[in-house]
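These notes are about the structure you will find just below.
Note that one protein chain of the assembly has been removed; the remaining protein chains are unaltered in position.
The first chain written gets the first letter, and so on, giving A, B and C; residue counts start at 1 in each chain.
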Amino acid sequence: MARLGFVGLGTMGGRIAARLLDAGHEVYGYNRTPGRAAWLEERGLRRCGSPREAAERSEFVLSMVSNSAALEAVTEGEDGIHRGLAPDRVHVDMSTVSPELSRRLAGLARERGGAMLDAPVSGSVVTLEEGRLSIMVGGEREVFARVEPILRDIGPVVTHVGGNGQAVLMKIATNLSLAVQMLAFSEGVLLAEKGGIDRATAVEVLLNSVIASPMVRYRGPFVLSMPDEAWFDVDMMQKDLQLALEEGRHLDVPMPTTAVTNELLTAARGMGMAKRDFATVFHALARMAGVED
Amino acid sequence: MARLGFVGLGTMGGRIAARLLDAGHEVYGYNRTPGRAAWLEERGLRRCGSPREAAERSEFVLSMVSNSAALEAVTEGEDGIHRGLAPDRVHVDMSTVSPELSRRLAGLARERGGAMLDAPVSGSVVTLEEGRLSIMVGGEREVFARVEPILRDIGPVVTHVGGNGQAVLMKIATNLSLAVQMLAFSEGVLLAEKGGIDRATAVEVLLNSVIASPMVRYRGPFVLSMPDEAWFDVDMMQKDLQLALEEGRHLDVPMPTTAVTNELLTAARGMGMAKRDFATVFHALARMAGVED
Amino acid sequence: MARLGFVGLGTMGGRIAARLLDAGHEVYGYNRTPGRAAWLEERGLRRCGSPREAAERSEFVLSMVSNSAALEAVTEGEDGIHRGLAPDRVHVDMSTVSPELSRRLAGLARERGGAMLDAPVSGSVVTLEEGRLSIMVGGEREVFARVEPILRDIGPVVTHVGGNGQAVLMKIATNLSLAVQMLAFSEGVLLAEKGGIDRATAVEVLLNSVIASPMVRYRGPFVLSMPDEAWFDVDMMQKDLQLALEEGRHLDVPMPTTAVTNELLTAARGMGMAKRDFATVFHALARMAGVED
Partner (left out) sequence: MARLGFVGLGTMGGRIAARLLDAGHEVYGYNRTPGRAAWLEERGLRRCGSPREAAERSEFVLSMVSNSAALEAVTEGEDGIHRGLAPDRVHVDMSTVSPELSRRLAGLARERGGAMLDAPVSGSVVTLEEGRLSIMVGGEREVFARVEPILRDIGPVVTHVGGNGQAVLMKIATNLSLAVQMLAFSEGVLLAEKGGIDRATAVEVLLNSVIASPMVRYRGPFVLSMPDEAWFDVDMMQKDLQLALEEGRHLDVPMPTTAVTNELLTAARGMGMAKRDFATVFHALARMAGVED
């Protein structure tokens, strides 16, 4: 068992830390809002006063924060992870941030004699709790080999996809399809519905067709009844689409369906749905189609 | 066992007719190009000289043609199905045509004392031969009840979705997602590839993610190696998208991802790929991204 | 002065007929709803009982109807223009229809020994009354030469752009920019407005910038105050965009801005604005942006 640091104990990060505690690891945790970690302390988590301390006390320090700015905030500066990163220690970042930032921070970690991996997860809280999470990892293969057993304690599928930044790139390249598939699904449902087919029937037919990805099977029923709490809200999804679009411009890859879907998410936001699950893009389109919701 | 007419013995229609012969039905077949039906005659199909004759000699006459104009051609006029449709007989059209046309022809069949169902299939030649085809049916429920056993001899899943025209509408509403999902998938693959990830790795990761619909699992590997023969080519896919967009305008449903994907299929056509499987939209996008193919 | 037939005496057609009467021509007019032509009879128009009669009594018969189906209805059949078209006579169609239809009817006119020109107008009722209408003409040059003086009595600028169907194609190729420019303008106004700039100021700045086409100068102020009566409503504009998109698919020209603008016009329609001037696409976008209107 290992001594692990964990920075960022929010909805997803907290549950991952819990899994690591359950697996028998010592976990030194830090969260900006300390109260959110109370339930974890009851399960054995040791609370730290800074990201730096979490790094200092552990062999491997993991982080899971909400965006690029937050990752910079916990990694750099006086109290940041890097100041606590002893030679040969590894920072494993599970956040979805820009590949450029991930590469830059990996370079800085290397300068200190340490290393960094980007290890974003594919899947939601539900997938995690069902023990079906998959983790993509970017960074040097030998560093990956050292960290792999710990990541397997989080989710069963752990894949090394390439160098630093390439795992987050792969995640971004995956997530754009979530949003696009949801909007295309919504176009189909509304077309059927305005053509006289019952909405529930339309959803059922689509869920039994060749377009029914796991994402469509999870979220398709949301157009009949939205969950009280978002699994992944419009703001978060739009953050990922923006990363995708930025990479697309940077790498010269036109992304027509991503771009147009992003504008519809903006419309959802304009209509007041920023904090609802991104499946609500259905309702934005429904209003445009004159269907009351 | 029943006496069945079958009009349109092309790639898909011919195979469906073969299944009906295998199931023990008498099949009276008509094809515009008679030569294409020779292999079926060896299996017992009786050839007719016109769609009208196929209708006259059968209890139920099925049709499977390539578009709205072709359906009008085999149904109306002196030699058409309607002229051969005795009272109480049923025309079962399995083509993908506009819901309006299907409804109009159903009305005309009713005036003659007969009936019509629209019964488009969801799936390809492969799905059919694996015995996993699903059929959606639109029309009156009592007519459906009479025809259902015969349709079960074609594919195992037969669903009554609503009145005349609503099964083709539902099919159109499904198929738009095929094209959109393929384009979004392509955006993701190219983003990963231009970011330094091997194309095959990118495809593998995506095929194991929550976006992997059966369609994505079938066609995703095509971006590594296109099939010699299209399963469903750009022209055919674009025909379905156009039906979707026309219905969208007719029913006031904005279809942003469908519209933008349709333009990329037009680009694929402009680049000379009209007869390749619609997965080739990947190559159209790759050229736009400056990736040689 | 000439004996002219005129079929289709609606808003635009009626005013054109009036101009021809003012210029001293004899005009034999037909309209499906005869009442709409009463004001023209007071000015000397002689009413006919059918398009055929209008053609029979004139040297040149002009038509101005609302779409392809209407043009077929007045041209073909027992009472149509073609039956009344004596050898060497010319049918000049000023409607916006598909280039294919225009070419097909031109071929039929030729078979009867006559000829046809497509002569769509660029401009509105206002432009016409200000004597600034421009007319594009497609067809044989020698036929054009015979008709040109009469067309000059309608609008000052008359241009021969090519063979049959090419003038309507050119018109369609122009009109798509009307809608796209209006939507892009709307995006700019709303961006400025939600950023704290007064809507009227934003409009003023844009009207004085390099993006201020005559169309933008006419319709830009509509976002401050919509006209009671549409100059060119959403339905009519969308008819033109659909012709453009159909031609684009036919000729393999991807039309991304046209396609996306067309979907926004569909949204305007879904929100109940089908009969307002197409500048109302601003209001559709404003609702998507959460701006009350």
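Basically, a contact is a pair of C-beta atoms (placed from the backbone, for glycine too) under 8 Å apart; a residue touches a chain by one contact, two chains touch by 3 or more.
Since the model is a prediction, treat every value here as computed from it, not as a measurement.
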Of C:Ala73, C:Val125 or C:Ala184, the one touching the omitted chain in the full complex: C:Ala184
Sole residue of C:Gln166, C:Gln238 or C:Thr280 that reaches the chain not shown, by the stated touch rule: C:Gln166
Selected residue (touches chain absent from view) among A:Val27, A:Ala115, A:Ala259 or A:Ala279: A:Ala259
Where the unshown chain meets subunit A, residue by residue: 238, 242, 245, 248-249, 252-256, 259-260, 262-264, 266-267, 269-270
Residues from subunit B at the interface with the omitted partner, ascending: 256, 260, 267, 270-272, 284, 287-291
Residues belonging to subunit C that touch the chain removed from view: 99, 122-123, 134, 136, 157, 159, 161-163, 165-166, 169-170, 172-174, 176-178, 180-181, 183-185, 187-192, 194-198, 201-202, 205-206, 208-216, 218, 244, 247-248, 251-258, 260-261, 263-264, 285, 288-290
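Note that only the chains that are shown with their structure count from here on.
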Shortest walk length in steps over touching chains, subunit A through to subunit C: 1
Most widely separated chain from subunit C, with each centre as the mean of CA atoms: A
Whole-Å separation of chain centres (CA-atom averages), subunit A against subunit C: 52
Residues of subunit C touching at least two other chains: 256, 260, 267, 270
